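Moving on, here comes subunit A:
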Amino acid sequence: MVVQTLTEKILEVNDLSVNYESSQGTVHALDSVSVTIEPHSLTAIVGESGSGKSTLGLAIIGLLPVPPAKSIVGKVLYKGVNLLELNKEEMRRYRGTEIAMIFQEPITSLNPVYKIGTQIEEAIAIRDSRNARKSANSEHSEIKSRDKREEIIASLKMVRIPDSESVADRYPFELSGGMRQRVMIAMALAQKPSLLLADEPTTALDVTTQAEVLRLMRNLMDEVDTSILLITHDLAVASQVADRIAVMYGGQVVEEAEVNELFSQPMHPYTNGLLSCIPAGSKKKARLKPIQGNVLDLRETYNYCKFAPRCPHVMDKCWKTKPDLQTLRAEHRVACYLYE
Partner candidate 1 sequence: MNFATFILRRLGLAIFVLLGVAVITFTLSHLVSSDPLVAWLGRASGNPVLAAEYIQRYHLNDPLYVQFGYYLFALLHGDLGFSVFKGEPVSEALLQTLPFTLQIAFCAILLTLAIGIPLGVLAARYHHTVVDYSISGFYLAGIASPYFLLALFLLVILTYTFHLLPSGGAFSPGIREPYPITNFPLIDCLIEGRWSAFLDGVTHLIMPSLALALGIFGYITRVLRASILDVLHANYIRTARAKGVDETTLFFKHALRNASIPVVTLASIVVTWLVTGTLFVEVIFAYPGIGQYAVQALSNLDYPSLLAITLVLAVIIVLSNLTADVLYAVVNPEIRLR
Partner candidate 2 sequence: MKSNGSQESRRFLRLFLARNEARLGLSIVTVFLAISFVIAFTGKSLLPYNPIEQNVGPVLASPSAAHLFGTDNLGRDVFSRILFATPNDLLVSFIVITSSFAVGIVLGGIAGFWGGILDEILMRSTDVIFAIPALVLAMSIAVILGPGLVHMTYALMIIWWPPYARLARGEALQVSQRNFIEAAKTSGTSTLTILRRHLIPNILTSMLAYATLDIGTVVVVYAGLSYLGLSVQPPTPDWGSMVNAYQDYLVSAPWLPLVPAITIAAVVIGFSLLGNALRDALESQRIS
């Protein structure tokens, strides 16, 4: 394992742009996105459908389906290594044990014909074989099956799955959605990655289970040496567990700040819009305030601010050039002409 100093960032995305080829033209899914993730932190990427957040996650772990994805430009620096310059086999070595990912639909994300224990065992085996290759000596060539089984049970216990002994021998269809998502988390963390990407992990779950899984992820991050990148469309979800939040719109990061800072001093008009969308149940007769305007068409290239058509504070300048992401006070970045 690479020894890392406390100040070295886990992930640094620099000017990442991704284009998709579709039957109706080129879709600009990501437009010069830059984001960093500190060690031991939970960063949330928040955006509506089409904001590019899932694309960002898949691009980081190298699972973008290459047709239809057409061009991937920029840098994705993981512990200093640009992942975009690696070939397929080299990238594969990073998946699982360095960067892990869990996905949105837990119901279909586990292989239906293998037991839970078998699937976790596979993850562990990959980790062990990679560790054995790294440490040039092969002292632990035969890991006892009993130890393996214990580790599998332990990983299930870690995600607070009740009755882990029997769950390990069950098939995925015997578990509920929430349980399956926990298994996914267990399986991902069993490989001891430094970075865990979570793409809408709680969207398919009911509200109670959602809160439990989020809390679990937060607690685990403190127990295990992993940083988390949480991708979600729900600002409220992000606020429950994130240290930092990056708001995306139209394939760009429009605002990024520490969570309390973002909620107390939102700067970008889009962020403001999102915050007012969260229903405040205490007020009587409060109307929901949606963001006016229509969803962005990503097939177009924009030489101006993408949010301009919907912005309540739009100025002439906004229609002429695109605002860059600028750092204002205390690690708070915004891309908006209101602040230039």
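Criterion applied: all candidates are chains of the complex that A comes from, given by their letters.
Here, a contact is a pair of C-beta atoms (placed from the backbone, for glycine too) under 8 Å apart; a residue touches a chain by one contact, two chains touch by 3 or more; residues count from 1.
Predicted model, so just to flag it, every value in this text is computed and none were measured.
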item: Chain touching subunit A (counting every copy) in this complex, out of 1 or 2; value: 1
item: For the subunit A and candidate 1 complex, residues of the former touching the latter; value: 61, 63, 92-97, 100-103, 105, 108-114, 122-123, 126, 130, 171, 173-174, 184, 187-188, 191
